[in-house]
Structure formats: C-alpha cells, structure tokens
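One protein chain omitted, others in place.
As written, the chains take the letters A and B, and residue 1 is the first residue of each chain.
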Amino acid sequence: MSGSTGRRSTLPGFGLTMGLTLTWLSVIILIPLAGLFLKTLELSPDQFWDILSSRRTLNALKISFGLAFAAALVNLVMGTVIVWALVRYRFPGRRIFDAIVDIPFALPTAVAGIALTSLFAQKGWLGAPLAELGIKVAFTPTGIFIAMIFIGIPFVVRTVQPVLIDLDVEIEEAAASLGASRLNTVFRVILPSLIPALLTGFALAFARAVGEYGSVIFIAGNLPNVSEIAPLLIVIRLSEFRYADATAIAVVMLVASFLIIFAVNRIQRWAQMRIPAH
Amino acid sequence: MIRRILPVVAGLFWVGSAFAADVTLLNVSYDPTRELYGDFNKAFAAAYQKETGKSVEIKQSHGGSGSQARAVIDGLQADVVTLALAYDVDAIAAKGLLSADWQKRLPLNASPYTSTIVFLVRKGNPKGIKDWDDLIKPGVDVITPNPKTSGGARWNYLAAWGYALKKYGSADKAKQFVGDIYKNVPVLDTGARGSTVTFVERGVGDVLLAWENEAFLAQREFGKDKFEIVSPPLSILAEPPLSIVDAVADKKGSRAVAEAYLRYWYTKDGQEIAARNSYRPRDPEIAKQYESSFAKVELFTIDDVFGGWAKAQKEHFSEGGVFDQIYKN
Partner (left out) sequence: MSELQISPGSVRDDLRTEPRLVRGIIIAIALIFLTVFVVLPLVVVFAQAFSRGIGAYVAALSDPEALSAIRLTLCVAAISVSLNLVFGLVAAWAIAKFDFRGKTFLISLIDLPFSVSPVISGLVFVLLFGAQGYWGPWLQSHNVHVLFAVPGIALATIFVTFPFVARALIPLMQEQGTQEEEAAISLGASGLQTFFRVTLPNIKWGVLYGVLLSNARAMGEFGAVSVVSGHIRGETNTMPLLVEILYNEYQFVSSFAIASLLALLALITLVAKTILERHLDEGQLPRGD
C-alpha cells in the first residue's frame, strides 16, 4: 500500500506535522471514542449481550440498518439516473439541478426534519394527496425511509458524477462500432467501469443514513419496536441514566461505521489501481 | 505542544464563562412549564428590580423531569430546580447537591402550585372516554410519556394505580389494571411535551393522559373545536416541587436571589400567574377567584395511597420495579 509513488520526499516538517496530526486526532477523536469502549468494558459479556439481544434494541438496530440499506439502494438507482441525466443530456435548468443535488448535504438536519414532516404530514402538500390514496408517510417507518433517502442523495451522485464525466468516450465508440447495441454498451461497458464509484456512493449513503438522527426523529413516529431508530434509543437510554445500554448500542453502531469507512477507502484504493495512473 | 494548545483551551473556557456575567439564575424545569415560567420570570424580574434596583435574568431549561434531574446530577449548573415531582429533587439531594430536608425549607411542602391528571380527547370524544376504566378497553390508544424519564408520566401511572386500588381493592388487581392501560400505549415519549405533540400534531392515539395545565394549553393553542378535556371523577393531587440547588447557588453566590425567586411563588402575584396558566393555586383567595376554571375532582395524595415518593419510586419505577414488569422492553 505505502510507497505507491516510490519517491522519497526531501521536504521538511514530516515529524512535526505528523506529530500534531496524531495529537489532535487523539484528543478529538481517539480518546473520546476510547472512553466509549472503556465504558462498555465495565459490562460483563453477558450483560452486553443481554442489552443487545433485548427486543427493543434489536428492533431499533434492525430499523436503522434495514431502512438505511433500503434507502441507500433507492439512492443507488435514482442517483445513477440523476447522474446520467446531468452528465449526458442537455436540458433547461440543468446547472441549477446540478447544484441543488447538494442541498441535503448543506441543509441542517433539524431543518430537513421539520420540513419533511410538514411536507408529508396528513395536511401537508404531499401528505394530503398521499392520504387520499391511503398512504401514511409521516410518523410511520415510511417517514424514516423518506428522510433517509433525502439525506443520502448527494453521496451517490457526487461520487459517480466525476467518474462518468472522465469516462473515456472512445471505449463506448469502439463498442458501438463493433456493433454492440446501446443497451449492451451501457450495461456491459459503462456501468462496470462505474462500479467502484457506485459502491462507494452506496456505502457513504448507507453509513450516513444508519447514524442519522436530526432529520429522522421529527418524521418518525418514534414508536418502540416500530419506528424507533437506534440513535434515538441511545438518547432515550441516556436520559433514563442507563449509560451501559446507551454505550453498548453506540459501540455496535460505531464498529459498523468504522467498517463501512474502511471499506470505502479500500474500494477507492482498488479503483485507483484498476485504472492506470493518470 | 502544550504551549500551543493551552491558549486555545483557555480561549474556549473564557468564551464559556463570558456569558454568565450579570445576576443570572438558571432554572432547570420540566416540560409543560415553559409558558408558566415565561410569565413568572418576567413578573419576578420586574418585582425584583423594583425592590432592590438590581436586574436579574432567569435562564430556563426544559425537558422530561427525570432527564432534567439527571442533567443536574451530570453537572448542569442549575441555581434552582422546579421539577415535576419530589423524587427527582430527592435524587439530586442524594448526590449531595442540595440539602436532604429541602422540602421543609419552603411552605406547603415546597410546592406552591398543584395540578392533576386529566384526559385530553379528540372533538366529540369519539371513543366515549369518561373514566379510568375506559382506558383499558380494546381499541383505545392511550398516549402517555415514559415514566422513567418524565415526571408527568409517573403521575399518570400513579393516578391510574390509585384509582384501581380504590376500585378493585388489591395491589395485584391494580397492577393488572395499569398493565392493561400500558398494553394500549403505542408510544412512550421521553417528556410530557413530546406526548402532547404526538397526540395533537401527529394525530396518534385516542386519549392523552396529561397534566391539567398541559391539556388546557393544548386546547388554547389548537382550539376548543379540536380537543376536549375530560376530568375523571377521581385523580391524583400532583405537587410539583421547587428547591435551590445548594451546591451551585453557594458556589455562584446566588442564594439570596434564588431564595427570593422561589418565595415569589407564595405571593398573590405568583399565585395569580399560576392560576392564569391553569395550575391550581394554593392561596385560598386566588383559588376562590379561579374556582370556575378547574373541574371539581376528588383528589388523593401520594402520601395517602403510596406512603410518599421514595416508596412509590422504589416500588414502581426502579430498575426491575413494577413498571419494568408491566412494560417489558
């Protein structure tokens, strides 16, 4: 992994900057996180297991991870469609739509939460017509799903977009001139070269949705076992003074997010090696 | 390295202390008192300025009573706590932050205003809810907060228990009855205000067990054409208590102001503010004046039925207590 450029640097300051980086990283990230793990160590394995296997905890984790996965899948598909439209086609307002893709990223989650809630509440602009159809969104698990889709949109679009722009047109032309149908070219030639970016975008959207709190709690019904997400359960346990429960759930989520981020960086390394250095 | 970081850290703390310059009190309170203390703080600040010439600013923090007590235990610098029930103040006292005899330091058990638990139902009372017995009927969704974090929720629970104990005569039957109510509870919010929002805003549930004052407030905010208040014939006398947090007040030197602040509740002005905000005043004169605002309900006290808060808390709400047995999560 290291020495990919194989060049030894003669620049000064490595020791100092690396020292500062590690110190600051430790103070802000590592020590606080270590405190969390230390707190869980106060639990016996049995206690730890009891907390995690309680019905309410399991359901909260299931809701957070399950809905986040489903939302990330929707984002994967819709994100690809959006990227395709933005990169390959010309239509009025394209630049504006390109810019607003980032809104879920820039809009504070609490604002997104109350906005989505009033939009999808029974009297809301979208909630009212949906209610006529017998579909309830706000204060149901569907609401959580909607909020998670909202916050995940930019991740897939922004990771896939640059790759699609840079994609060598010659390969497509070659495929076409060899007689491949358009459908075949898209699915056999273009999409495979987008796979690392798609995976990265999916993983980032998933990670974000799993831990999401602000935009979800307003629109979720917060019913235990039905529409209660894991981060909310942490907050509830904390206010019940059940620190052990809160930390045990937090540790599980933390390990999951670390695995996801590590996977993302691996995918990116892999993608860099797949494509010859530019 | 340390020399680099120190000024930054010092800067952080300077910012932290820069705000608390004037005579400032922090009142850590429970959920439905937001409007009450909004009024009361204004009146007190004016009265205090008139009397002493000094300006005072009262900061508020609101949340579930239990969560708020824990925040104080966790280091929230409250000069005074005005919580939903005595046990939460006792919990703070148990950590040595205030004197154990706090309830004797102010008149009337240190609770200058009282309230009770009523039912808030939707317009026309479609499920015909009149009394506690109607809450255990199948198909009636009951909204009440989490007794582990909310004071109001504990009053709700104990009011139901007291009713069942009187009607059915045994603790076992009462447990069965309260358990049946919680079978009808689809959501446990952490605070009374959260439950009100769930019922009023989100349209979940058929009946909200609420503080009387909170029910009046919801009706005022959303209109009498949407919600009706049903007062059961028998309910509990809820006595929300107040206390100075000695450890903080002594450290900050704010005891005198804090004392004056709490005592202001016992003046006619204070009592009037309570009554205007739909809390039942203790002062007989003011109570008479506002008699028509409050339904006549037979009220029992926690001491009568449960032998005091410490006992009730231990039996019902501690880890593995009756509530845990009823509501397995």
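Criterion: a residue touches a chain if its C-beta (ideal position, glycine included) is under 8 Å from a C-beta of that chain, and two chains touch if they have at least 3 such contacts.
Remember, it's a predicted structure, so these values are computed and weren't measured experimentally.
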Missing chain: touched chains present in the view: A, B
Hidden-chain contact residue, picked from the options A:A112, A:V160, A:L199 or A:L223: A:A112
Full-complex contact with the absent chain, from A:L58, A:I103, A:I135 or A:M273: A:I103
Among B:K251, B:K288 or B:K314, the residue in touch with the chain that has been omitted: B:K251
Of A:I63, A:L76, A:A138 or A:I153, the residue in touch with the unshown chain: A:I153
Option touching the unshown chain, where A:K62, A:K123 or A:R182 are the choices: A:R182
For subunit B, the residues touching the chain missing from this view: 8, 11-13, 15-17, 19-20, 26, 34-35, 57, 59-63, 71, 73-77, 193-194, 197, 221-222, 251
Interface with the undisplayed chain - residues on subunit A: 1-5, 7-14, 17-18, 20-21, 24-25, 28-33, 35-36, 38-39, 78, 81-82, 84-89, 91, 97, 99-104, 106-116, 118-119, 124-126, 146, 149-150, 153, 165, 169, 172-173, 176-177, 182, 185, 204, 207-208, 210-214, 218, 230-232, 234-235, 238, 243, 246-247, 250, 253-254, 257-258, 260-262, 264-266, 269, 278
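Keep this in mind: only the chains that are shown with their structure count from here on.
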Centre distance in Å when subunit A and subunit B are each reduced to the mean of their C-alpha atoms: 39
Touch list for subunit A against partner subunit B, complex: 19-20, 23, 54-56, 121-122, 138-139, 221-224, 226, 235-236, 239-241
Touching residues (chain side subunit B, partner subunit A) in the complex: 1, 63-64, 66-67, 70, 146, 148-149, 186-190, 198, 201-204, 328-329
